[in-house]
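Excluded from the complex is one protein chain; the other protein chains are retained at their positions.
A and B label the chains in the order they appear, each numbered from 1.
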Amino acid sequence: MSTTFNRYFGELRKTRIWRSVFRGGTGQSTLRNSMAIQQNVFLHLLPTKVRTRMIDFNATWYLGTLTLGTFGILVITGILLMLYYHPSAPQAYADTKDLQFVVSSGQFLRNLHRWSAHAMVFLVFAHMFRVFYRGAYRPPREFNWVIGVILLLVTLLLSYTGYLLPWDQLAFWAITVGSNIASAVPIMGDKVRFLMLGGHFVNANALLRFYVLHCMILPLAALFFIAIHFWRIRKDGGLYTRHSEPDAVMTTAPAERPL
Amino acid sequence: MTNEKTPDSKASPKSFVAAVASDARKSPVRVAFVTRRTSAQVQAYDEPKLQSFPEVLFRVAIAIEVLAIILVLISLFFNAPLEGLADASHTPNPAKAPWYFLGLQELLHYFPPVVAGVLVPTLVVLALIVIPYFNINVEADGLFTKDRDKRLRIFWAVSVTFCVFLLVFDVIVALVPTLITVALMAYAATATPKSSSKFRRSLAAKPLSFWIMSWFLFELAVLTTVGTLFRGPGWSWVLPWRS
Partner (left out) sequence: MADEKQQRVQTAANPGVDRREFFLRLGLGSMGIAAAGTAVFAYQFLSPNVLYEPSPVVNMGKPESYQLDSVTLDVDARIFVVHNNEGFFALSAVCTHLGCLTAWKPDLGIIACPCHGSKFAMFQPPGKKPGEKFDGPAPKPLPWLKMWLSDEGELIVDRSEEIRPEQFVRV
C-alpha cells in the first residue's frame, strides 16, 4: 500500500500546481530535503540539519516540542469554543453550561482546552528546568533563554486570563485576588488595577478585557515570541549539546576534568 | 561545525605571545594561535547529522500525536471543573487559584501583598533573566572550589540571615526546603573534586547558579504542593485524605 501511496504522491508532487505551491521541488535527494525546510516560510525557522544525538529522547525529553503541541491544541480548541461563547456577564456562565450540556462535543472541547492549558504550564516549567540543568542557556544562547522567560510569563498570563472566562465562583474569586495583588504595586497600584479591570470591580468590563487579552493579544504575543525562539535555536547553532562546544570550554566543565 | 584548536604545546618555540585582556574563562572567546609560519589549522568536527526533513519533523509529529492522544483520553474521562455562577456576595472557603499559582497564594498567607505578590515574582523573573549573563554560570566551577574560606563565610551569613527572616515571619513551609538546601550546600563544602564517592564529587562540582535554581525548584514544588493539597477553610492545615 505504501508503494501505491508513494507512487501517487510522487506523481502529485510532479504536477504543475503542487510545484507552484511548494518550492521544495521533487525527488528524495538531500538537496530536496534541505529545500523542503529552507523554502518554506514556517519551516525555515528551523535548522535544516540536526545533530543525530539530539533526536534521542534523553537529550531533550521533547519538552519544547510538546509545549508547542499543547499550544497548537489550545489554539484549535480555543477558536472552536469561541463560536459558542459570549463574553458578557452572566451570559458567559450560561454559555459555559451550554457547552457542557447542549453543544455536541462541547464538554470534550472544554475539557481538552482546560487540561491542555494545565499541561502547557507544567511543560513550560519542565522545559525551563531541563534547559537549565543541561546548561543550554549558556552563551551564545543567553538571549533565547530570555525569550523563554518571556514565553513563560505569556503562558502564565494566558492561563490567568482564561481562568475568568467561565464566570463561575472559582473564576470570580481567583481574579478578585489576582487583581488586588496588582493594586499592591507601589504608587500606581490602584490605577493598574483600574486599567486591568476596566472599572473598580470584577465585572462585565473586566470579563471583556480578559477575553480580548486571552483570545487576541496574548496568543499573538505568544506566536511572535515562539517564532523568535525557534529561529534563535537555528541561529545559535542548533540544539545545545555539551560536546558541540569547543574543547577549551569543555575542559573547564568539572564533570569532564580528570580526577 | 568547525572547531579551532590550539596546536599542542610541543609546537615550540613560540614565535609570538598572545594575551587576552579579559578572563577567558568568564567570558569565553575562541582564539586561534598560529605559532609557526603555517596556515591556521582547522579541525573539522565530524558529528553525524540528520536532515530536519523528514527525520526530525516526523519525530516531532509523532511526539505531538502521542501528547494529543494522552490529552484526549484525559479529556474523555475527566471533566473540567465548573462551580456555581459568580457571586460577589459569597466568598467560597477556601478561595483557591489554579494549582500553579498556589505557591504564590501560600506566600500571600505570610507576607503583605506588596512582598508576596509584587516583589517576589519580580525578583524571580529578574533572577531568571540574569542567569545566562551571570559569570558564575559560564565559569561552571564548583561553588567552594575557589576562595573557599571567603565564600563559606558569605554563604553562612546569607543562609543564617535568610533563615532568621523566614522564622520571624513564621514561614515554616518555606524554611524547611531552605534548611535542607543549606545542609546539602554545607555538605558540598566538605567535599572536593577529589573526594572518594561519586555523589560527593558531583556535589563539589556544582556552581552557585545550580544551588539557587535547585532551591527555587524545591520551594516551588513544596509551596505548590502545600497550597494545593494541605490547605483548607480559612487557609488552615488539612490532610487531603481526610476530606
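Going forward, a contact is a pair of C-beta atoms (placed from the backbone, for glycine too) under 8 Å apart; a residue touches a chain by one contact, two chains touch by 3 or more.
Everything numeric here is computed off the predicted structure, so don't read it as measured data.
S.K.: In the intact complex, which of the presented chains make contact with the chain not displayed?
M.R.: Per the touch rule above, the missing chain touches A, B.
S.K.: Would you mind spotting which of A:34, A:52, A:203 or A:241 touches the chain that isn't drawn?
M.R.: If we include the chain that is not displayed, A:203 is the one touching it.
S.K.: I need the residue numbers on subunit A that touch the omitted chain, in ascending order.
M.R.: 173, 176-177, 179-181, 194-195, 198-201, 203-205
S.K.: Need a quick check: the contact residues on subunit B for the chain that isn't drawn.
M.R.: Its contact residues with the unshown chain are 88-95, 105, 108-114, 233-236.
Methods note: only the chains that are shown with their structure count from here on.
S.K.: With touch defined as at the start, can you tell me which subunit B residues reach subunit A in the complex?
M.R.: Checking each residue of subunit B against subunit A gives 1, 3-6, 24-25, 27-28, 30, 45, 47-57, 59-60, 63-64, 67-68, 71-72, 74-76, 78-88, 90-92, 95-101, 105, 108, 112-114, 117-118, 125, 128-129, 131-133, 137-142, 145, 193-194, 201-202, 204-205, 210, 213, 217, 220.
S.K.: Subunit B touches which residues of subunit A in the complex?
M.R.: It is residues 30, 33-34, 36-37, 43, 46-53, 55, 62, 65-66, 68-70, 72-73, 89-90, 93, 96-97, 100, 107-108, 110-116, 118-119, 121-122, 125, 128-129, 132-133, 135, 137-139, 141-142, 145-146, 149, 152-153, 156, 159-160, 163, 166-174, 176-178, 180-186, 201-202, 237, 243-244, 246-249, 252-255, 257, 259 of subunit A that touch subunit B.
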